[in-house]
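Entry: subunit A
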Amino acid sequence: MKTAINIIQALLLILGAPLVRGIVARCKAFLQRRQGASIFRPYSDLAKLFRKEDLLPPTASIVFRFVPFLLFGTTICVAAFVPLVQPSALLASRGDFFLFVYLLAMGRFFLSLGGFDGGSAFGGMGASREALISSLAEAPFLLSFVALAILASHADIAGIVSWTQQQNIFNISAVHMLAFTSLAMVVIAETGRMPVDNPTTHLELTMIHEGMVLEYSGPRLALIEWASAVKLHSMLALLVALFFPWGMASSLSVGGIFLALPLYGAKVSVLMVLLAVIESGMAKLRMYLVPDFLGVASAVSALAVIFTMLDKR
Partner candidate 1 sequence: MILLAPLLIALLGALVVLGFRNHQVATRAALLITGLEIASLMVIIRQVHERGVLQVGRYLRVDGLSSFFLINIAFISGLVLVYASGYMRHPGEGRFTSPRWFYALVFLFLFTMISVCLSANLGLMWIMMEGTTLASALLVGFYNTKGAVEAGWKYLMVCTVGIAFALFGTIVLYLAAVKAGMNPDTALDWAALMEALPRMGFDSHLVKLAFVFVIVGYGTKIGFVPMHSWLPDAHAEAPTPVSALLSAVLLNCAMYAVMRYDAIVSHAVGAAFPHTLLLIFGVMSMVVAGLLILVQRNLKRLMAYSSIEHMGIVAIGLGLGGPLGLFGALLHIFNHSVGKSLLFFSAGNIRENFGTLRMDRVTGMARTLPQTSVALVVGSLAIVGLPPFSLFVSEFAILSEAFSQRRYTVAVLFLAVLSVVFGGFTYYLLRMLCGDDPKSAPANGRLLPSEYSVMGIAGICLLFFGVRIPHIFTVIIQDAMAVLR
Partner candidate 2 sequence: MPLGSIDFAFCFLLATLGIFAPFVLMASQAKKIRVFAIALIVASNIIGCFVAALCFWRQSVVFVDVSRFTPFPFTLGIDRLSALFLLLICTVAVPVTIFSASYVDDHYGQRRQNWIWAFLSLFLVSMILVVTASTGFAFLIGWELMTLLSAGLVLLEGDSPEHRHNVFLYLLMMHAGAAAVIGSFLLFLPYSHTLDFASIRATSGVVPAGIRMLVFSLAFLGFGTKAGLIPLHIWLPRAHPIAPSPVSALMSGVMLKTAVYGFVRFVFDFLSGGPWWSGYVVLLVAAVTGLLGILYALAENDLKRLLAYSSVENVGIIFLGLGTSMIFLAHSAPVWAGLALAGALLHAFNHAMFKSLLFLGSGAISKATQTVDLEELGGLQSRMPVTGATMLVACCSIAGLPLFNGFVSEWVIFRSLLAGAVLIGTKAQVILPLMVGILALIGGLAAACFVKVFGVAFLGRPRSEAAEQAQEVPLAMRAGMSLLAAACIVIGVFPGLFLRPLVSLLQVFVPGAGVPPETLSIAHIIPITAAIVLGVTIAVAFVKRRERVVRTWACGQPGLTSRMQYTATVFSKPIRFVFSSVYRPNRKIDRLPSDQAYFPVSVTYRSVRTTSYEKAIYRPIAEIVLSAANQLRRMQTGNIQVYLLYIFLTLVLLLAFLRFQQ
Partner candidate 3 sequence: MGLVAFATGKILSSFSVFLFLTILLLVVSRRFSTSVMLFSVQSAIIAAEAFATGFRERLAAAYVVAALIVLIKVIAIPCAFFGLANHLKTSSDMKASTTPTQSVFIAAAMIYLSYAAVQSYGLSVHVPDDALAAPVALILTGAFLMVSRNKALMQMLGLLVLENGIFLAALTTTFGMPLIIEIGVFFDILIGLLLMGIFAFRIRDTFDHLDVSKLRRLRG
């Protein structure tokens, strides 16, 4: 039963991912006074790409060919760590968030290699910028996890979630605030949204993620896009689970699950709107301001860890 639900929520994460993209895009369109495409547009995009033929650059080695598959595999795996409707996940285990973070890193690693293998200038450029951002983003990412883990004295995501769930919603500690701030910033950086990266640009000066995937096309591109969508979704879901877990089904009752599901939808859509607001509200940072952005995130997360000492509970 439990395992079944875990699998289901993982699948929800994966299959719902394009929808999330669509919704965010739609919100942005709304904020920009456009009436944008339907929220299901990403699905049709993927379908179209899957049907297209696959064009490979002459320099492409086996690495170039396999990167999208590996990326997709790791991202799927990442999705299996996040609790959605109940405080447990398929791959939940002690110290799993280290694995979580490093699986994401793995995906990025291979994507950067793929960018290099294209043999054009853009791939390397994207890879180099991605390397900068990701290497600086890992520390705050892990530190905010650590802060929460210390607070909850649980070394796994599910544990933290269930502990937070038992807390009174009104006595959230400073640690939570700090951790949320830094984690949110990290999410923006990791998923390549404004103000760190512009997911829609194809301008040399600005593109990071797009630079790496420039040479991909057809099904491979589809896989990459889908993977990044899944990444975004699981990140948002993670934020939800870690900081607003209330309403999850603590006991395995069918009713609980069916109550938790729409609640989750509500919570995550709030986040999506927020994201849309941020994206349309802020201009993209200059490349060399991104480190400061992440530096702030790191400082905040370090503060969070330090505050755990003061937090008597």
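We take it that a contact is a pair of C-beta atoms (placed from the backbone, for glycine too) under 8 Å apart; a residue touches a chain by one contact, two chains touch by 3 or more; residues count from 1.
A word on the picks: all candidates are chains of the complex that A comes from, given by their letters.
In this text the structure is predicted, and so the values were computed from the model without any measurement.
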| item | value |
| --- | --- |
| Result, touching chain for subunit A in the complex among 1, 2 or 3 | 2 |
| Complex interface listing, subunit A residues touching candidate 2 | 53-64, 66, 68-70, 72-74, 76-77, 80, 91, 93-96, 98-99, 101-103, 105-106, 108-109, 112-113, 115-125, 127-129, 131-132, 134-143, 146-147, 149-150, 153, 155, 202, 204, 214-215, 218-219, 223, 287-288, 291, 298, 301-302, 305-306, 308-309 |
